[in-house]
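Working notes, structure below.
Apart from one protein chain that is not included, each protein chain of the complex appears where it belongs.
To keep things simple, chains are lettered A and B as they appear, and every chain counts its residues starting from 1.
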Amino acid sequence: MTLTLCTGNYAAGHTLALAGEANRAARGCCGGAYPITPQTEIIEYLRAVAFTKGRVVPVESEHSAMGVCIGASIAGARAFTASSSNGLAYMTENVFAAGYYRLPIVMIAVNRTLGPPWNIWVDQGDSLALRDAPWLQFYCDSHQDLVDTIAVAFRVAEDLRVLLPVMVAMDGFITSHTNMVVDLLDQERMDDYLPLCNVPHQLRHSHPTTVGNLTWPRETERHRRDIQEAMERVPRVLDEAIGEFEAVFGRRVAGAIEAEETGDAETILIASSTMAATLRHVIRARRARGERIGMIRIKQFRPFPRADLVRAIGNAKRVGVLDRNHSPGSGGIFWSEVAASLRDASVLLQNYIAGIGGGDVTPETIDAIADDLTRRTAATDPVWQEIAV
Amino acid sequence: MIEMTLYGRGGQGGVTLAKLIASAWFARGKHAQAFGVYAAERSGAPIQAYVRVDDAEITNHNQIRKPDHVIVLDPTLIGGTILSGASIDGWIILNTPQQVRAWDAFSGRRIAAIDATAIAIRHGLGTRTTPIVNTTMMGAIARAFGFSLDEVRRLLNEYGYGGANLDAAREAFDSVEIVKLDGEPLIVKSTRPPAPISSLLDPDTGKPPAIRTGSWATRRPQRRTLTPPCNANCPAGNDVQRFLDEAARGDYDRALAVLLETSPLPGVCGRVCPAPCMISCNRHALDEGVNVRDIERFVADHANWPDPVTPWRRERAAIVGSGPAGISAAYHLARSGWHVALFESSDELGGVLRHGIPDYRLPKDVLDRELGFVLMHGVNAYVDSYINAPAVDALADAYDAVFVATGLQSSRSIDIANATQGIEFLDRVHRHDVVLTGQRVIVAGGGNTAVDAARSALRLGAASVRILYRRTRAEMPAIREEIDAALEEGVVLDELALPERFDAGRLQCIRVILGEPDSSGRRRPIPEPSSRFTIDCDQLILALGQEADRSIAGNANVFFGGDFATSDGTVAAAIGSGRRAAEVITHRFAPTERARIATTDDLHLNLFEHEPRHHALAVPPDLRRHNFLEVHAGIEDASAEARRCLSCGVCNRCDRCRDHCPDGILTRSGDEYRFDYDYCKGCGVCASECPRGVVVMEEI
Partner (left out) sequence: MSTIIADEPLLRPGNTNCAGCGMSIGLQWLDEAFADHRPYLVIPAACAIVTAGAFPTTAYGVPTLASTFASASAYATGVSVVAELNGDPHPTVCWAGDGGTYDIGVASLSAAAERNEDILYICYDNEIYGNTGGQRSSATPEGAMTSTTPRGKAEWKKDMVAIMAAHRIPYAATLSVAHRDDFLRKLRVARETRGFRFLLMLSPCPIGWKSSSDESIELIDLAVRCGLFPLYEVHDGERYTINSRPDGTDLREYLARQRRYAGTSLDPEVARVKIEKQWEFLEVMARLSS
């Protein structure tokens, strides 16, 4: 373990590069790259890497960035890219294509508010707008979680039981541009950890196929069911991947959810990304004051970990979901997924919209939310938690 | 609720027809629904459309699986499968050119049948290759369902389908054949799709498509062979197209071999034939006809002559006359293995080739080369052997067959003193027995003999030479190029004049006018008494045509040919005559059916590049008129000129058809072309791209 002080972007670029280089004994690595705030340092890092067998292509748009990844992946290479906000939106069509093509592409989503009007600060709406695409989604709460999850992402994506692309999200600026201490992985152990990339439906002249031609409803239905079944196999594969990571790197990476102090909790707050780190402080402080309160960090948004969540919620009577995102006409997106998971109508489930457009969610904000939740008699429509800035 | 299914092909307007049907009922106050099944609807691919009609609002949006009525827009889709789920009481409405008959699959059902394709094409609806039949079908459908013609008219006008569409619909309405077939109706259940469903990750995807697109075609390409006009018009029966094909490839030896199959005198014909092949050549419609004659000459002069065969049979033939007919008969008989004896009355072999055609047209070494080739087939030739009628009878006893080809021995004449016969004159020229220095020579006649006599006279030093002809230049039977050459050399042509009296250096002539056509089809010259005139003349040569000496009679094994029999007058005809005689004699003659002659309408002239004809070089007139050296030098590049041949109606494996087939279903193996009709869509590009009319589209 060698500790470094660096930004989240640097750490992400570094890890992607290790993963790409680890495939040099097979078809190599390749990805398309297009800059957008706050992701640019990732692609700058990648463009400077002298891969043994790899190339990062500077394209003219995010749509093409994912296009290059798709071409590279179906040609058998390990493929990756990064984007954010409007870049993710512009990329949407090819994001769906990558998933439908069952390609193990890894993309770093540096969460940033969608616009215009332009806003460069953190908001999860950009990656969540793609939640219906057949991609795994992980939301990281720290630099270390980010680095480790990127490595795990390749392992899970390329597993033949999964074969789906993975989005690894981090908070724009808060993670991407903040310098923190992190253990950056090394090439030798990455080579150990990641098997060589093997795309079974790779384009081959020995057996020419056409990928993507007209597909009738019945075959399409089968195709979509296959994808769902692959999603259902993710918990098992993730568990193995995390186990193998621990064996190689000596560290246990967080899984789909992280529950803390939920065992006997009456009240549980749920959050994701760095807001969950802030939430942790609040929970520990309130616990110290004797409150039976716990928290759940949802890290894996797709596939949505219903069973894990329900188990972690246990007998808690009040559950609050913090969303730094909002679906107009509905509410927070994590909240709506949690609501769909909770069959127990006796649980008071309340949605708190906090940090939209990059607002600074402080411990005080979360304390206020916790106070509100514990005092409630009934759930109401999503509450917009006002932010000072 | 009424439900109906329409089966058609993309591009025929099936979806629009569904809408029209729905609209017809809508106009009567019903609720209606019309839609097509959208997929990869390429032109020609089978498609379905549906119509629902009901009194109540229609909320069912599924595809129809149990139609009350079935409508088929394309005859090639008619089959048992269209009955899938169909009610036995409903209509089957068909676009078909066939009469409704006892189709087994449709027994017991109500049928309405109309040839909508023919009607649509007649009214100009759609394109030639994809007629749009929907409005026509609407007429038939309306009649079956009890709509009035008025309702049809209003319906079509509402959609702007007036004019031809309306006429077509009306015609279909009036002429649709409606019948209920006997027997028990066949019930065909709705088909269920097959069980296994493939996935993107299955290892065995990517197999070829299962559709046999040949079922789309309404026309099919066929190959045919027509007779090129050159072949049809060659009196010798040469396969002109084939020898040009070999020459075009640069294989002069093979080209010569083709010629030698029919004619032993290619070098001769390549110089003196009037070339009806060239005159009939279709290439005139593009730029200029192919210079076949000079190619034949080139091939004869430059190719390697094959080894002759020697007789191997016991049969013996006698041939009287060593002109082209006799030479040809001798050659073909000898090639068939016969022993041949050739008798010639004069002191040299060759007949008119030797004595009647001057050296400047036909150098005698060329004649000797080809005569020599024939003789080397074991033919024994006897000169100075005059065979009269009794001698012919003797030959008939001694030989298995006798062929008499003595040509035209007597010259026609007019009653005029002091004149020389043209044929005799040319013979004396040949023997270097004439001097004409300073003389004013007049030749009467219009054929080759007259022109040859005139040009020879010039070369022998005549001070002036005129040809006197009783009709105009256009009617002169001599080869046109020879007439031109004579005039270039300074021969003067006097048209519409007859000689009357010749003596003391003056020739009295009379002008004529042309009256009604005579038995030869040419206008008859009528002397004008008031138009006599005289010209200075030292020598008058009459070349008014020749006739056969009819003293020789026939016999069982005596055959006649050449000019002696037919008076055709050309070397080529004589050659053909000699060959046919040999075939009859050896019992190998079989009249062949010939395909019709290819015309310019059969060709795609737009696919050929313009290229001027290679003309033979000729010695300039002012040089050549002083000697008997050969005037024409032939062409340099026979292969290039042969490549100008269009090969009318005969495939020369240019591969254009194959190269342009969009679906790659036309293949060639060796010389054989094959269409894969399982996949041919009938687009017709192959036929359009065949420059020579070999590939044509035929209705299925």
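Simple rule for what comes next: a contact is a pair of C-beta atoms (placed from the backbone, for glycine too) under 8 Å apart; a residue touches a chain by one contact, two chains touch by 3 or more.
As the structure is a prediction and not an experimental result, all values here were calculated from the model.
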Self-check item: Given A:I43, A:I70, A:L88 or A:A129, the one touching the chain that is not displayed
Solution: A:I70
Practice problem: Considering the whole complex rather than only what is displayed, give the residues of subunit A touching the chain that is not shown. | Solution: 27-28, 30, 32, 53-55, 57-61, 63-77, 79, 93-94, 97, 203-206, 208-216, 219
Quiz item: Can you list where subunit B touches the absent chain?
Solution: 10-11, 39-40, 42-45, 127-130, 198, 200, 202, 204-213, 216-217, 606, 659-665, 676, 678-679, 681-685, 687-689, 697
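Note that only the chains that are shown with their structure count from here on.
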Self-check item: Of all residues in subunit A, those that touch subunit B in their complex
Solution: 101-102, 163, 200-201, 207-211, 214, 218-219, 221-223, 226
Exercise. Note which residues of subunit B are touching subunit A in the complex, please.
Key: 39-40, 193, 197-201, 203, 205-206
